[in-house]
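And now, chain A:
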Amino acid sequence: MTAQPAAGTGALLDRPRERDPLLAVTGLTTSFPDGDGGRVQALDDVSFTVQAGRTVGIVGESGSGKSVLLRSILGLIDPPGVVERGDVVFEGVSLTQSSEAALRRIRGRDISTVFQNPAGALNPVVKVGDQFVEAVRLHERVSRPAAYERALALVTDVGFDDAAALMATRPYELSSGVVQRILIAMALVHGPKLILADEPTTNLDVTVEAQILDAIARIQVEYSTTVIIVSHDMGVVSQVSDEIVVMYAGRIVEHGETADVLTRPAHPYTRALIESVPTGRITAGTRLPTIPGTPPDLSRLGPGCAFAERCAYATDRCVTQTPPLVPGTHTLRACHNPLEAVAP
Partner candidate 1 sequence: QDMAVAPADAAPPAEPEGKVTFLSAENLSGDWDPFDHTILAQDRLQRAAYETLVRVDEDGEFQPGLALTWENVAPTTWRLGLREGVTFHDGTPMTAEDVKASIEYVSSPEVAWSLAFPRPFTADVVDDHTVDIHTGEPFAPMPGLLATGAAGVVAPSELIEAGTLDEKFVGTGPYRWVSYESEAKGVHLTVNEDYWGEEPKIKDYVFRYVGDSQTRLAALRSGQADIIDRVEPHQVADVESDPRLAITRTPTVESKWLAFRAAKPPMDNPLLRQAIAHAINVPQIVEVVLQGSGTVNTSYFSPSHEFHSDSPTFPTYDPERARELLAEAGYPGGEGLRTLDLMVSVGFYPMTKEYGEVIVQNLADVGIDAKLTTLETARYNQGLFDPEMGDLYDHGWFLGSYDANSVMMSLFGNALVTSVNDPDVDAALAAQMAALDGAERRRLIDDRLMPALNESMLEFPMFTSELITAYSRNVRDLEVPPTSYHRIEDAFLAK
Partner candidate 2 sequence: MTTDSFVCERLTKSFAHGPDAAPAVDDVSFTLGTGRSFGIVGESGAGKSTLLKCLVGLLPADGGRVTYEGQDVGRMSRQEMRAYRRRVQLVLQDPYTSLPVNATVAQALEEPLAIHRLGSSQDRRARILRALESVSLAQRTLDRGIRTLSGGQRQRVAIARALVLDPQTLLLDEPVSALDVSVRAQVLNVLIDLQEERGLGYVVVSHDLNVIKILADEVAVMLKGRFVEQGSATQVLYSPRHEYSQLLVSVAPSVERSLENRAQRERPAVAGTV
């Protein structure tokens, strides 16, 4: 069902131009005041498109702007934060130009979300069922019992046999894994076209994580929903996504088909990220390659590549000129000295 491009070379780059993407983000730039008179540049000129039916994974270390990106897409950046520039077009409609009321109609119905901290996404003292009914009735004029029936069906669908009992509990009585699966069910209630999942498995046990990832994968197939999944774990992202977007310090540094990004990264940062996760048969005492230094302070970014000071391949140009995100051999990458150009 899913258009699954062959795990081949630079499939992303071959994408036909005429096909309208489900979501197109262009030049999105978001900032927050840093409390010291300056501004934190959380997103800087971020552009990417998502075709319907695809699963896009966004990876990046903590603070690289992944969550801000999702919030900016949904129009959930509140003052004093501002979306300074850029456009988000969903199904041909510009979300950045839409009124709050129009956005509210889209949120939860056409675009739904799953968040990192499941406990925080529900009111801990209100029964799950009531919150489910509320979610339904925010977009549809249906009776409570009808809404409840719908919710029950969906909760059963994500793998709970005792859905009715679950609906009568309050979130604080449940474990995070259970709540997260309920939230996934809730995200599906209006048959959304796009699901934004922000670190949906972080802080969960590996076994639970596997269940959640499995649920997401199944949904994608059964409901043919487009998914954007955010994680700092390359392993998680690689499992479910068709494409991977790598972020660093508020910018996209690389974007390509999963296989391309994983096997032929063009950006030194992407490669470092992949290498720092152990692979192969490792035993006690195996040393891992590391990235020296720490991510930069987003309120003090000057021109140039933000990764330059940690990059082994950096040249003078990297410090003075911001590299644009342009097609390389296999992926889109923002690098003056991509690895493909350097000797293997």
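Following the convention adopted for this analysis, a contact is a pair of C-beta atoms (placed from the backbone, for glycine too) under 8 Å apart; a residue touches a chain by one contact, two chains touch by 3 or more; residues count from 1.
How were these candidates chosen? In short, all candidates are chains of the complex that A comes from, given by their letters.
Because the structure is predicted, anything quoted here is derived from the model rather than measured.
A.B. asks: For chain A, which of the options 1 or 2 is its touching partner in this complex?
C.D. replies: By the stated definition of touch, the match is candidate 2.
A.B. asks: State the interface residues of chain A toward candidate 2 in the complex, per the touch definition above.
C.D. replies: For this pair, the touching residues of chain A are 7, 61-62, 159-161, 175, 177-178, 181, 204-211, 213-214, 217, 232-236, 238-239, 258-259, 262-263, 272-274, 276-291, 294.
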